[in-house]
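Shown below is the structure under consideration.
All protein chains of the complex are present and in place, except for one that has been dropped.
After this line comes subunit A, so read on.
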């Protein structure tokens, strides 16, 4: 997995609440057996009309947001389906960080598996960053994972919390299957004991 350490980039505002995974990547694009190539269909139904033409009003279609790497989003981003195609599409587009007041649980976990950092901040902080994101490509935010800070283009600094294990994996770009397999002995021991205690499983 690609490492995530420090990122300075364009942030796009998406203030809508409850942006769900069907909006992020509609199901017609789930019929792939690959992880790559989904960026072109990110937010497909909001981004294109039925003829496939870009809808100019949609934020990521605006010239100043075409190189967006950070999304500042409304509450409960990523609710709905477990489809990992949602973070795959974000990543493929080039988005490496999403900031919101809250995220849906499965989406949140899926992000970390793909080198995307979801950041939870209080409403007041998200409001400041949303306004900052509205300034377009002249306003670049900085995300510093090591120090757990977001810095707006005006220099406002917000600290965020992140699970220490998830942080470690992102900073180092670690594959957690490999890490878990190092604990195979503990799993073997547990499995043998569980088979004794609950042989019907």
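Just so we're on the same page, a residue touches a chain if its C-beta (ideal position, glycine included) is under 8 Å from a C-beta of that chain, and two chains touch if they have at least 3 such contacts; residues count from 1.
Assume contacts and distances are computed from a predicted model.
Selecting from "Spore germination protein", "3-isopropylmalate dehydratase large subunit", "Thiazole synthase" or "Cytochrome c biogenesis protein", the unshown chain of this assembly corresponds to "3-isopropylmalate dehydratase large subunit" (UniProt protein name).
Taking the complete complex into account, A:187 is the one of A:40, A:55, A:157 or A:187 that touches the chain left out. Touching residues on subunit A toward the chain that is not drawn are 15-18, 20, 22-23, 26-28, 30-35, 45, 50, 74-76, 79-84, 87, 102-106, 109-110, 113-114, 163-165, 176-177, 180-181, 183-184, 186-187, 190-191, 194, 197-201.
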